[in-house]
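In this view, the complex is presented without one of its protein chains, the others remaining in place.
Note that the chains take the letters A, B and C in the order they are written out, and that residue 1 is the start of every chain.
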Amino acid sequence: MKIKCFGPLSDIIATEIDIKISAETVASLIEILETQYPLLKGKTFSVAVNHKLVDKDFAIQESDEIALLAPFSGG
Amino acid sequence: MKIKCFGPLSDIIATEIDIKISAETVASLIEILETQYPLLKGKTFSVAVNHKLVDKDFAIQESDEIALLAPFSGG
Amino acid sequence: MHKKRNSFIEGPISPAFIADAIAKHQSKTEIGAHHIFLGQVRKDTIQDREVQAIEYTTYKDLAEDIIAEIREAIFAKYEINCMHIHHSLGKIDAGEICFFVFTSSKHRKATMDACEELVERIKKEVPIWGKELFNESSYQWKENK
Partner (left out) sequence: MHKKRNSFIEGPISPAFIADAIAKHQSKTEIGAHHIFLGQVRKDTIQDREVQAIEYTTYKDLAEDIIAEIREAIFAKYEINCMHIHHSLGKIDAGEICFFVFTSSKHRKATMDACEELVERIKKEVPIWGKELFNESSYQWKENK
């Protein structure tokens, strides 16, 4: 599963990882990532699946492009 | 007495006139001008004496520069 | 006493003039936000006649004093680093720029509010008159609402 990480999250994980994770929802994916990257815990971020912002209970598949988005700071 | 007229007032009077008028205040000056230029009656305008906006009871002298200012329309 | 400034420009305000004003602020690295208002002459249709241009006149001695007072009031009211005010005089064709207000500050809220208030006050308080020129040498005096 391809996971892109933006803003400060790229320091905690990487700008992009491709890992084998069997997670059925965004929430379970985050749970697994938090065990692998403990600094992720307590961080605020939103999640996009295939370029759409989604809720934590959104169902995901192996072929999806996941993006973890730290709070935005444009402008 | 030098009187400058701005905006639509310049169509009614002229852009500048130099006339002998014995008026002690702005109000009496306007009264005299209204008899000479009847189209002035009922028009809204402000008055400046020597580059300062003044009230109608402001005292004027022969040597003053008077300006009659139609409502502004800059921008 | 404040230095008397020349707020008036003969003819239209060019995009290059605006670019130059922006470029001059790049050494002011405490600034984070700029706000620019531009007034452009509209080709309005008034009773079947099209406005081809507006001819602007002012009573300069009084106008510069009033602009100086407005500047002072805006600087006192808002935390802004600088402000620039330019208005055209003479004949400005439809599509050309006749009014340029530029405010800069550390944060965006102050620049926006200062810019907006400057535009309102200048239109209302500064002795400037616009004459809307139609075809065939007819005209009417512009009125600000």
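By our rule, contacts are C-beta pairs under 8 Å (C-beta built on N, C-alpha and C of every residue); 3 or more make two chains touch, one makes a residue touch a chain.
All figures in this text were calculated on a predicted structure; none of them were measured in a lab.
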Neighbouring displayed chains - absent chain, whole complex: A, C
Per the touch definition above, residue among C:34, C:60, C:91 or C:121 touching the missing chain: C:34
Sole contact to the chain not displayed, among C:55, C:69 or C:96: C:96
Listed residues C:60, C:91 or C:106, member touching the removed chain: C:106
For chain A, the residues touching the chain missing from this view: 4, 6-8, 11, 48, 51-53, 67, 69-75
Residue ranges of chain C at the interface with the undisplayed chain: 15-16, 18-20, 22-23, 25-43, 94-97, 106, 108, 112, 116, 119
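Quick note on the criterion: only the chains that are shown with their structure count from here on.
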Centre-of-Cα separation between chain B and chain A, whole angstrom: 74
Chain centre separation in whole Å, for chain C relative to chain B (CA means): 26
Separation of chain A from chain C, taking each centre as the mean of its C-alpha atoms, in whole Å: 49
Sites on chain A at which at least two other chains make contact: none
Contacts with two or more other chains, residues of chain C listed in rising order: none
